[in-house]
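As structure tokens, the structure follows; a few thoughts come after it.
Moving on to subunit A:
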Amino acid sequence: MDPTTEFFEGLNHRPPDPLLGRIRGTVRFELESDTDVDTWLLVLSAGSVSATQTDRAADCTVRTDRDYFNRIAAGEANPFAALLRNRVTVQGKLTLYSYLNHLVPGPPGAHEPRDWVRQRGQR
Partner candidate 1 sequence: MADPTAEFFARVEQRGPDLLPTKARGTLRFDLRRDGEVDHWFVAINRGNVLVSHELRDADCVVATDKALFDRCALGEAQVVAAYNRNDVTVQGNLPLLLMFRRAFPSPPGTRDPRERIRERFAGRGRERERERQR
Partner candidate 2 sequence: MKPLVSILDGNTFVVSDNRGDIDPSPTFPTGLFSFDTRFLSKWELTVDGKRLSVLSVDDLQYFESQFFLVPGEPTHYVDAKLSVIRHRTIGGSFQEELTVLNHRDEAVELTVRLNVESDFADLFEIKDVKEKVGGTTVLVEADRLRLCYQRETFRREAIVTSTAPAQFDQGGVSFALRIGPHQQWQTRLRVETLVEGAGGRDIRLSIQRHHSRSPEELRQDLDAWLDRAPKLSSDSEPLTETYERSLIDLAALRYTPLVSGPPLPAAGLPWFMTMFGRDSLITCLQSLPFTPELAGPTLRYLALAQGVSLDDFREREPGKILHEVRYGESTAFEEQPHSPYYGSADSTPLFVILLDEYERWSGDRELVQTLEHEARAALHWIDRYADLMGNGYVWFERRNLRNGLENQCWKDSWDAISYSDGRLPAFPRATCELQGYAYDAKIRGARLARLCWQDLVYAEQLEREAADLKERFNRDFWVSDGEYYALALDTEGGQVDALSSNMGHLLWSGIVDDDRAAKVAEHLLGPRLFSGWGVRTLAEGEGRYNPIGYHVGTVWPFDNSLIAWGLRRYGFRHEAGQIAEAMIDAGRYFDGRLPEAFAGYDRALTKYPVQYPTACSPQAWSTGTPMLLIRTLLGLDPHGEHLVVDPALPEGMGRMELLDIPGRWGLIDAFGRGRAEHSRTPPHLTE
């Protein structure tokens, strides 16, 4: 399973996130590959998040190529940087897009600050 699918599937089994408590809205992802475009629909409502491959309009439409979204989903690319870079384009409510930061993981291998201090020896 590719990181994108893994990411979206994962969202459905996620405990409700209080930080998303007051967010309501739908985000449509259009992920291009050379052959086709597959779409995901994200529904945010009162902390709970659901992701399906329904193809319908939303408050906010996010478009990029699938490979790049794989990197975002894996935490390797930063959603905000991607937006500035015009690698991801967003139409509709930018605010909804910014909540993506809450959902995607951090970069793989990021350090716990305390570990960082402890492991100084190894560096």
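Criterion applied: all candidates are chains of the complex that A comes from, given by their letters.
Quick note on the criterion: a residue touches a chain if its C-beta (ideal position, glycine included) is under 8 Å from a C-beta of that chain, and two chains touch if they have at least 3 such contacts; residues count from 1.
This one's a predicted model, so the numbers in the text were calculated from it and none came from an experiment.
Within the complex, subunit A makes contact with only one of the listed candidates (1 or 2), namely 2. Touching candidate 2 in their complex are the following residues of subunit A: 18-19, 21-22, 63, 75, 77-78, 80-81, 83-87, 89-91, 93-95, 97-98, 101-102, 104-107, 110-114, 116-117.
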